[in-house]
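Of the protein chains in this complex, one is absent; all others appear in place.
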Amino acid sequence: MANILGEKLKIVSFGESHGKCVGVLIDGFPAGFKIDLEAMQKEMKRRQPGQSSLVTSRKEEDKVEIFSGIFNGLTTGSPICLLIFNKDVDSSKYELIKNLPRPGHADLTAYFKYKGFNDYRGGGRFSGRITAGFVAAGALAKQLLKEKLKIEIYAYTVQIGKIKAKEVSLAEIKKNPEKNLVKCADLKAAQKMEKLILKVKKQNDSLGGIIECLILNPPVGLGEPVFNSLESDLAKAIFSIPACKGIEFGVGFKVAEMKGSLNNDQFYLSQGKIMTRTNNAGGILGGISNGMPIVFKVAFKPTASIGQPQKTVNLKTKKPEILKIEGRHDPCLVPRAVPVVEAMTALVIADLSLQAGSN
Amino acid sequence: MANILGEKLKIVSFGESHGKCVGVLIDGFPAGFKIDLEAMQKEMKRRQPGQSSLVTSRKEEDKVEIFSGIFNGLTTGSPICLLIFNKDVDSSKYELIKNLPRPGHADLTAYFKYKGFNDYRGGGRFSGRITAGFVAAGALAKQLLKEKLKIEIYAYTVQIGKIKAKEVSLAEIKKNPEKNLVKCADLKAAQKMEKLILKVKKQNDSLGGIIECLILNPPVGLGEPVFNSLESDLAKAIFSIPACKGIEFGVGFKVAEMKGSLNNDQFYLSQGKIMTRTNNAGGILGGISNGMPIVFKVAFKPTASIGQPQKTVNLKTKKPEILKIEGRHDPCLVPRAVPVVEAMTALVIADLSLQAGSN
Amino acid sequence: MANILGEKLKIVSFGESHGKCVGVLIDGFPAGFKIDLEAMQKEMKRRQPGQSSLVTSRKEEDKVEIFSGIFNGLTTGSPICLLIFNKDVDSSKYELIKNLPRPGHADLTAYFKYKGFNDYRGGGRFSGRITAGFVAAGALAKQLLKEKLKIEIYAYTVQIGKIKAKEVSLAEIKKNPEKNLVKCADLKAAQKMEKLILKVKKQNDSLGGIIECLILNPPVGLGEPVFNSLESDLAKAIFSIPACKGIEFGVGFKVAEMKGSLNNDQFYLSQGKIMTRTNNAGGILGGISNGMPIVFKVAFKPTASIGQPQKTVNLKTKKPEILKIEGRHDPCLVPRAVPVVEAMTALVIADLSLQAGSN
Partner (left out) sequence: MANILGEKLKIVSFGESHGKCVGVLIDGFPAGFKIDLEAMQKEMKRRQPGQSSLVTSRKEEDKVEIFSGIFNGLTTGSPICLLIFNKDVDSSKYELIKNLPRPGHADLTAYFKYKGFNDYRGGGRFSGRITAGFVAAGALAKQLLKEKLKIEIYAYTVQIGKIKAKEVSLAEIKKNPEKNLVKCADLKAAQKMEKLILKVKKQNDSLGGIIECLILNPPVGLGEPVFNSLESDLAKAIFSIPACKGIEFGVGFKVAEMKGSLNNDQFYLSQGKIMTRTNNAGGILGGISNGMPIVFKVAFKPTASIGQPQKTVNLKTKKPEILKIEGRHDPCLVPRAVPVVEAMTALVIADLSLQAGSN
């Protein structure tokens, strides 16, 4: 199931960074839904490379082309095949380091798993570029969720390096991230983050960070007890984003330091609906959504590709070597990961909603 | 798929806390393996309730009974059905609070998801008691991994409340946790943790904590790119343990503050094998094991059932009420979760090993 | 997936013929359904051995015991574990022929697949006895279909040896099969079939036959295009019944001799509903139910266990031997397969109905 995700709404990922295209197939999308292609392309733009000095200089238009499943602008219920052609491919740098696995990268593990037959150019199947397909599929899921169930999903950067965003209002979360290059809802922190990234870029180094994701207006009852807890399904999908190393729901790891009397979200009645004033649980109890906003945080590691000299081992000669990575890389992949987190989240929530019979 | 986990090695969980039994079905276990029943029962004892003042007073022997799949002491390749009968059931307390969802518990979400038909006694299907089945199945997986692939798995408490264990040697990790009631490898911290739990118990309150898990001698190549990354599969399984709210691999959330030059684990050659001196990646690159020990941490929330008065809403009368939970509960479920983390980890690693054609 | 069937309504089969029990786990059954245990036991009786001279003399009460998933007589939405204990086990005959694979049986293939570790007693996992679990699970599915969707399922013998039943009315299909030992709707043919079976039994030989299955009042739209056509899903489930060697829908293999002008079921309007006067398609067009009754036929081979001398090869000595099978066997398994065909059909139709959002 390496390249297939979901139960009722499934996506199949394919394509390579320096091959002909990256793509995604969506199976199980309901028939008769009017696709907003412009909105989809707008999502693509949020993840697109080559747009500022903060990100890789690779120039890709990332135009999504539809190959099946849409008829007269409406979904047909058949698999939707979306392709994004690779246009600005420069594989020259990769021939040189073909036998030099980059520290922090999948080069070494891919080499062993596929006995050296994997497409190593640009990381191939392990490149962040495959998330272009995630975003395209996620755009459809987001449209479906918003239109049919009034569910909205917002992801935004809350930390880059040691710079942490402060908590802001929901209104700010909705409008601020698109106003700055790091997609942070705290505009002051955003400025500092941008400066830090530029500084670290000059050092030929890279930065990690944390993204928070908020699901507004989720229905009660998403997720299953035991093996398909909502946390399980979201975590599985989120960990398929390259460079993700941690996920926590609600107060997350801080829960270790809290007593039950403080951590438990007590119930009250609001307009006939049972709600909680705190949301330490992040909207999930017993693996099932309780109707409060679902909140989680995701940790991303610094980009593994850096220009500084690093120790590696030549796979052919079996000798140690020093590697200096060239090529075009993001000094911090967090800003471009924001729409990817939203996309994967939307796909999981849409799948669970369809499983629950919603739509 | 709510109650089924795994691809080649599958487990099916069933049973309820106050029903006849909890159980587990294991499908895909290789034929001809000699089961060590004593070792399995020993694993059960590590999770067993009623053993000290730190845990619930419910007395369960948790004897595993085999109903299928074993012939002459050897596995047959057919599904192995394991049952653990519930013996010390006291449902009296639950009739009283049947309509009063406990804050922090699955009562409310279960009620909505199953329209009130779920077995609410003792949390029913959402009870930590179902993890007895996980431990029984995990015991078989651990035996298989150890005997066939020399893979060993160790989980241990690293934090309870604000008390954190210090880093200790591998030798201590292997022997210390079974020497104390909180299953911590740092014996000094263990003492403090025990005291803290007893103190908080007296306050009718509860504590959360963090468990670390270490997989020794993993083969290179476990896990898949994209949707079945090793992190994805482990996270999905671990989040099926009740009360789990976060997971992080290697340095985890700390990765946000690290630069690439520091975070990347550089390669060197050791006896013909490519290794890394640091292990910030926690043994996983590109979603695939790189042969270094796999390490992750899991956050558990404080037990939701506490004796202190809490606000809830009566599901029948739709009126607010104050709830004081009686019944027998762990003041801190972390120590008993340690063997459960090991079990779920063993099941995932065994499944992936079988998928990879090992054994 | 060897022992798991279904998507939304799943069953897991386990247990062996001469082990402690045979059993079935049902996952995904909707909550709040009142189980009619008496009706379930009645279904079991239809498949039960030891009831007449036409079937094996093994005496099994086949009482279904519920181990989970039912609370106060209602389903909870949790997995339902049903066990049928083996009581009249006589494994003495099997020790003698342990190394002598019976022609027509799974002994040889099981031996190779499980390297000799399979439980060979009574055929173990390959015994027709495992279908007791199918019937128990199917009984629940039948109740659900009938009560919620008014769908009824009837299977009946249409051929045994060379004796073929003539076509009879729907009324006769509904009442006649339970009136005779071979479960045939044509009572005259039934008498001949009974006599034939007794005659062949005396010859230490066995007979095959054909069962027809009729699904009344199916909704339009069950089944999927391409890989989960209704024929695909039904065939997959039916071929899991031991001894089944063929399945055909509607006119089946006769379709080869029909021209399109004759085979096409033309449409007409009846009370606002589009129907067909002929039903050559057996209620399925393009892999999807069209609202007409679904009809298919299933071929069963003669019981492989016969008392006549047969050639085999000793697995230990690798020498040819002559085998005379003792033990208790059905001279014709078709009558007892009738409720099994109904059960598997009910499980598939219930699964597809739940997938379609019915119930």
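Points to keep in mind about this one:
Note that the chains take the letters A, B and C in the order they are written out, and that residue 1 is the start of every chain.
FYI, a residue touches a chain if its C-beta (ideal position, glycine included) is under 8 Å from a C-beta of that chain, and two chains touch if they have at least 3 such contacts.
Model, not experiment: these values are computed from the prediction.
For the options C:Lys166, C:Lys202 or C:Lys318, the residue in contact with the chain missing from this view is C:Lys318.
Considering the whole complex, the residue from C:Gly73, C:Gly286 or C:Gly357 that touches the absent chain is C:Gly286. In the full complex, chain A contacts the hidden chain through residues 1-4, 10, 12-16, 19-21, 23, 25, 27-28, 31-32, 66-69, 71, 74-81, 83, 113-119, 124-125. One chain of the complex is left out; on chain C, the residues touching it are 1-5, 7, 13, 101, 103-110, 112-113, 125-126, 130, 159-162, 200, 203, 205-210, 220-221, 224-229, 231-233, 235-237, 239-240, 242, 244-253, 255-261, 263-269, 272, 274, 276, 281-282, 285-290, 297, 299-306, 308, 310-313, 318-320.
Here, only the chains that are shown with their structure count from here on.
Distance from the chain B centre to the chain C centre is 39 Å, each centre being the mean of its Cα atoms. With centres taken as mean Cα positions, chain B sits 27 Å from chain A.
In chain B, the residues that touch at least two other chains are 2-4, 13, 113, 125.
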